[in-house]
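Yeah, one chain of the complex is gone here, protein chain that is, but the others are all in their spots.
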Amino acid sequence: MKGLINWSRVKSPWLLHFDCGSCNGCDIEVLACLTPLYDVERFGIINVGNPKHADILLVTGTVNHRNKVVLKNIYDQMPEPKVVVAIGACGTSGGVFRDAYNVVGGADKVIPVDAYVSGCAPKPEAIIDGVVIALGKLAEKGKKVDQGIFERLEQTQKEIKDR
Amino acid sequence: MARTVLPFGPQHPVLPEPLHLTLTVDDEIVKEAIPKLGYVHRGLEKLAEIRDHTQMIQIVERVCGICSFLHALCYCQGIEALMKAEVPPRAKYLRVVWAELHRIHSHLLWLGLFADAFGFESLFMQFWRIRERIMDVQEATAGNRVIISTNVVGGVKKDIDKEMEKWILETLVKVEKEVNQLKTTILDDYTVKQRTVGIGVISKEKAYELGAAGPTLRASGIAQDMRQTGYAAYPELDFTPVVETDGDSYARTVCRFNEILQAIDLVRQAFAKMPEGELAFKPKGLPSGEVVSRVEQPRGEVLYYIKANGKKFLDRLRIRTPTFANIPPLLEMLPGCDLADVPILILTIDPCISCTER
Amino acid sequence: MFMTKTVLKNLLTKYATRLYPFQKIEPFKDAKGELKIEMEKCILCGVCKMRCPSQCISVDKKEKFWQVDPFACVYCGICVEACPVKCLYQESLYRPPADTKQMVCHIQEAKPE
Amino acid sequence: MNTNILIVVMAAIVLSPIIGGLVAGIDRKVTARLQGRYGPPLLQPFYDVLKLFGKEKMIVNYWQIFCAYMYLAADVLTVVLLAMQSDLLLIFFVLAVGGVFLVVGALAAQSPYSQIGAQRELIQMLTYEPLLILVFVGIYLETGSFKISDIINNYHQPLLYSLPLLFVVMGYALIIKLKKSPFDIATSHHAHQEIVKGVLTEYSGPYLAIIEISHWYETVFLLGLCALFWHTSLIGMTILLVVTYFGEILVDNITARLTWRWMLPHTWTGGLIMSFANYVWIYEKIRK
Partner (left out) sequence: MKQSVVVLDAANTKECTSENIISVTKKLKDGGNRLITLSSADLGDSIDILYHFDLDLDLADIRVNVPKGKKTPSIASVYPCAFLVENEIKEHFGVDFDGLPLDFAGMLYLDEEVQKTPFCKIGINRVETQKQEA
């Protein structure tokens, strides 16, 4: 039964897209993936707007001081097993705006990121490839969750040890 | 029902971009809406002081992904005015072609998101399916689907040859046919009119006083369109602004819909009258002095204030985008509307938050 | 009610989806994809480093070392035009995504004088 | 006698989630094809539910779990009662209890989205329940009894001939209950809604899976009710079901979502007029 559940995790990844400081070039490419020409629903991917239902978090845009708190909050609200995909030059490393004063840099400065999609406004095919890579990681994390090892518990134990 | 405070938060399925509204809702009527911006503020105007003024074109293009060409056009026209550079005519026509293509794809994108806001998913899919044709044209001509970086100070980098031109005109014929098929659905469908007519009304005086811009202004009866001032090749093309009178969400939909057809016609005119000639004029020296340059974006007029003092780096770059001007009318529309109409009101001014906060 | 004609037409005609991973369409001729370099022709002059809007190229003349951060690069093609010896070029296919961030660096072996 | 009733009941409990899941799969595939997309595989709803069972349990408070299970129990009971051909009114009240538990589950969470979603779900129940009662009264006037077994055994003519308008009224209730486009006000399959996911915002993981399974039971029950209108011939019944369900999907794809301020008055007036017209028509027939 555990194998079946883990197999179904890869077959029905629900996706949540959060735009933290992006020029919305990557956002319209993420939305373009849902439209008839690229149609990610054939992989079972639906864009749910609710972190409680989501498995994959798509982060676009340079994280700035105000929305890094929101990004962390959304990441914590998502149930395990979850993966994060950073989209575009801004999402991965801050891109052209790396030196601007309000920019923190890529999404990996705030939350652990599993897949990086490069390109300034990456094509929808590139985003689909990025999600496929993230699905591989989702399956591994799923196995860990099945054995009862939760990332959240590990983090709290690590914090207790550090203190 | 008790008075609930609804955080219409930065992350919301209806909002394509992070905008926070604290709505106090009483029996699903919005009593008060307090905005909170700053989720997309990158502070890129400060980069003008550490980046060369030719590199700034790449940064200015990435202020907003949907109207990137118009940002670059406005910036280049400002710098060209400072350096007294004369743009060759062919470049002017090419700039009009790309600007109008960008307007078509931006308005189709908006119509899709607007239909999605009131729960009409199949219309969202249809509009975005047509829009993919324009994205292919943009990728073939400029190399990138979204950020068309073909603008250079003094002209244009890439050319459109005859064979490409023929293919673009064929695609536009297909796009026009498909858009007209959907015309009755978006404009005359009973359920769509039920959700858009009479929602978010702004009177002519109120729109003018609140400083609205673009279709939000033109839908309330004021015929002001920056293309009338005749930058690039617009004086040679016959162009009259699309105006509606009753100023509600329905009027803005009609206004943007007709602008798509008008933009297709403008591209055809531009191709018909396009002269041969070289693409860019190599400007000498460095810009100095102050200039205010304005251009018509899909969402309205954008204003660039550039202050340069003869050095490689600009002294000050100030960008005021149309959505920045449309936020006060939005805040004026929101109190008193139904909760179910909040996403429609937010999308009716065609918000581009990354434009507003730069 | 006006949408029924379009919707039924969609049902009867073939779907518009390009089945991406199984059916790959050929990218456009001059699409700006992955940035590549022919290291032998490079003279390590650093013009591309200066002209890059996102400062993601680093060149070191002594160790004959050229490096680009593919995740900071925005693939705008300015360096391709600026290069005096035209050793930089852009593929038309985009760079495949990766699950770790790694730099692309090239070292020029000592040319036999 | 009670052995084959037991078999029928066991079949109903086991088979209907599978049928419900397949119907949901076909629904999503046909909706995608209507929009010109390739669409998910037919077994996609089963993958979704299986994946949800594997998610981490995040609950707001224990009331949510209790309400999710009670909602499932109520829907299973309706399908079982339908299979045992018991009394229509009894089925109606069990259905109402199920709906109330869904609302209480949503009210248990503090988030304003699920609160407003719950209030909207109550308004939706307010709209479709009188319509269902009018339909059942119409059936009673026509066949003389509320018990399904009597209707099937001693009424040998498809109900549709005598109650066509009531079937349309039933269609209204079906749209609301299946959460299809013009009236998917409380919660909607498509994500883009101003109150996020409405009633289901606070459910996640296994409890969302339970809600989804009970939604399958509900679909099977509603299709069972529609089948009642042509119970004489099997082919007639299947054609009727296919036509009504395709009609539902079509309506979902050609209308925008309307507000409940529009839904309540229009559905009530439309429903009342049609049912009284039908009653008058039946009364005429009986008097002649």
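A, B, C and D are the chain letters, set down in written order, and residue numbers restart from 1 in every chain.
Just so it is clear, a contact is a pair of C-beta atoms (placed from the backbone, for glycine too) under 8 Å apart; a residue touches a chain by one contact, two chains touch by 3 or more.
What you see is a predicted model, and the numbers here were worked out from it, not measured in a lab.
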Touched by the hidden chain, restricted to displayed chains: A, B
Contact partner of the left-out chain, one of B:Q11, B:Q55, B:Q77 or B:T253: B:Q77
Residue of B:G230, B:G310 or B:P335 in touch with the missing chain, whole complex considered: B:G230
Of B:I104, B:L237 or B:L303, the residue in touch with the unshown chain: B:L303
Sole contact to the chain not displayed, among B:I130, B:V179 or B:L210: B:L210
Absent chain, residues of chain B that touch it: 37-38, 41, 43, 45-46, 77-78, 80-82, 208-211, 224, 226, 228-231, 289-295, 301, 303, 305, 307, 315-316, 318, 320, 324-325, 327-328, 357
Touch list for chain A against the chain that is not drawn: 65-66, 101-102
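As a working rule, only the chains that are shown with their structure count from here on.
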Between A-C and B-C, the pair with more C-beta contacts: A-C
Averaged-CA centre spacing for the pair chain C and chain A, given as whole angstrom: 23
Approximate Å spacing (C-alpha centroids) for the pair chain B, chain D: 44
Contacts with two or more other chains, residues of chain A listed in rising order: 35-37, 39, 42, 47-50, 95-96, 99, 120, 123
Shared interface positions of chain C, touching two or more other chains: 1-3, 7, 15-17, 19, 53-54, 74-76
Chain A-touching residues of chain C, taken from the complex the two chains share: 15-21, 53-55, 69-76, 94-101
For the chain A and chain B complex, residues of the former touching the latter: 16, 18-29, 31-32, 35-37, 47-51, 61-62, 64, 66-67, 70, 74, 95-97, 99-103, 120-121, 123
For the chain A and chain C complex, residues of the former touching the latter: 36-39, 42, 89, 92-96, 98-99, 106, 108, 114-120, 122-126, 128-130, 132-134, 136-137
